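Here is chain A:
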Amino acid sequence: MALLEIDNISVYYGEMCVLRDVSAQIDSGEIICVVGANGAGKSTLINTISGLLKPKTGKILFNGEVISKLEPYQIVEKGVIQVPEGRRLFPNMSVEENLLIGSYTPTSRKKRKENMEKVFTLLPRLAERRKQIARTMSGGEQQMLAIGRALMADPKLLMLDEPSLGLAPKMVSHVLELIQNIAAQGVTILLVEQNVYHALKLCNRGYVLENGSITLMGTAEELLNNPHVKKAYLGL
Partner candidate 1 sequence: SGGGKSSGEVKEIKIGNILPLSGSAAPVGKIGQQARDMAVEEINAAGGIKSLGGAKIKMIYADSKGDPATGVAEAERLITQERVALITGAYQSGVTLPATEVAERYKVPFVCPVPSEDVITERGFKYVFRLAEKTTWRNREQVRFIQDMAKKFGTPVKTVALIYENTAWGQGAVKGWEKYLKEAGLKIVLKEPYPANSSDLTPVVLKVKQLKPDVIMMCSYVSDAALLTNTFAEHKVKPLAFIGTSGGFADPVYFKTTGDNSEYFFDISTWEPDVNRPFSKEVNEKFKQKYGYPMNAEAVKAYTAMYVIKDALERAGSLDPEAIRKALAETKLTSGVTQMYASEIIFDESGQMVNAPLIISQFRKINGKMERVTVWPEKEARPGWKPVWPFPGWDK
Partner candidate 2 sequence: MRNFITPRYYLPALMIFILLLIPLFISSPYILHIMAMVLFWAYLASAWNIVGGFAGQLSLGHGVYVAAGAYVSSLLFANIGLSPWFGMIIGGLVAALLGVIVGYPTLRLRGAYYALATVGFAEGFRVILINTTKIGSWHTGGAEGFLVPLLGDAPQHMQFMSKVPYYYLALVLLLIIVGFSFWLDRSKLGYYLTAIREDEDAALALGINTARAKLIAAALSAFFTGVGGVYYAQLIRYLEPNAIAGAIMSNQIVFLAIVGGRGTVLGPVIGGIFLTIIGEMTRILFDQVMGLHLFLYGIIVVLFVIFKPRGLIELVEKPYEKLVKMLNGRRVEGAS
Partner candidate 3 sequence: MPAKVLLELKNVTIKFGGLTAVSDLSFKLFEGEIVGLIGPNGAGKTTVFNLISGVYRPTEGEIYLNGENITGLKPFQICHRGIGRTFQVVRPFGGKSVLYNVMVGAFLRTNDTRKSREKALEVLQLVGLYNKKDVLAKNLTIVDRKRLEVAKALATEPKLLLLDEVLAGLNPAEVDEAVEMIRQIHKSGITILLIEHVLKAAMALSQRIMVLDYGKKIAEGSPEEVTSNPEVIKAYLGDNYGIA
C-alpha cells in the first residue's frame, strides 16, 4: 500500500481550476520529486495535501485513510509535514523556540529531546545559534532552521517546497545533501524543486506538473533522459 495516495483531485481558487484530476502516489521510503513550471500548481498540490486547501473533487489518502477532509492540524498530527515555500519561520522567536514549536503535536512532543539532538547533529549550525532570533539569520541559515523545525515534528512524509530558492550555489548543494541524509533515516520525501537537475539526481521517481495536470512521470533516470524535460527544465 502506498504511503500517500492522491486520487484524482481537482483544486480551485474561486472559479479558477489550478489542479485538474491529479493522481499520484508515494511509497514509504521514496524520495519523490515534483517539477513543473512556475504557476503549474506545485505549491497548490503540497498545500492541498497539508489540508490548507480542500480539493473540490477526488481524495487524498495517507496510510489508507482519507485525509482530504481533515483540518490541517489533524493532518500534521498524522506525520505529514511541510517546509513551506519561502521558509516562513516565526521571526521573533529564537532558533530553539522555533524548533520547539515544530514538535507541537502530541506524538512528536514525546520524542522532543531525542529529535532535538538529531536535528542538532544533522545541522550543527543551529546548535551554535540556539538563542538567535530567527529573523536575524541569513537566508541559508533560515532554510536550515525551517527544515530542522519540520524534522522536529517527527515526519513520516516530509514535503519541501523549493528549499533551494534564493540560496547561494554552495548552500544549495548543502541543503540537497541534507535532504538525502534525512531520507537515509527513513523519512519519505516529497520534493518540489526548480533546480530540476539536482532534484532528479537525488530522487527515485518524479512527476512533471504542467498547467495543473500531471503530464509525465517516471523514474529519475527516465525523466532526466526525457527530451521534453531536457528541453524545458534542464535547459539542455
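In picking the candidates, the idea was that all candidates are chains of the complex that A comes from, given by their letters.
Simple rule for what comes next: a contact is a pair of C-beta atoms (placed from the backbone, for glycine too) under 8 Å apart; a residue touches a chain by one contact, two chains touch by 3 or more; residues count from 1.
Source: prediction; values computed, not measured.
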With reference to the defined contact criterion, which of 1, 2 or 3 touches chain A in this complex?
3
Residue positions on chain A within touch of candidate 3 in the complex are 13, 16, 35-39, 85-86, 137-141, 162, 165-171, 173-174, 194, 196-198, 231-235
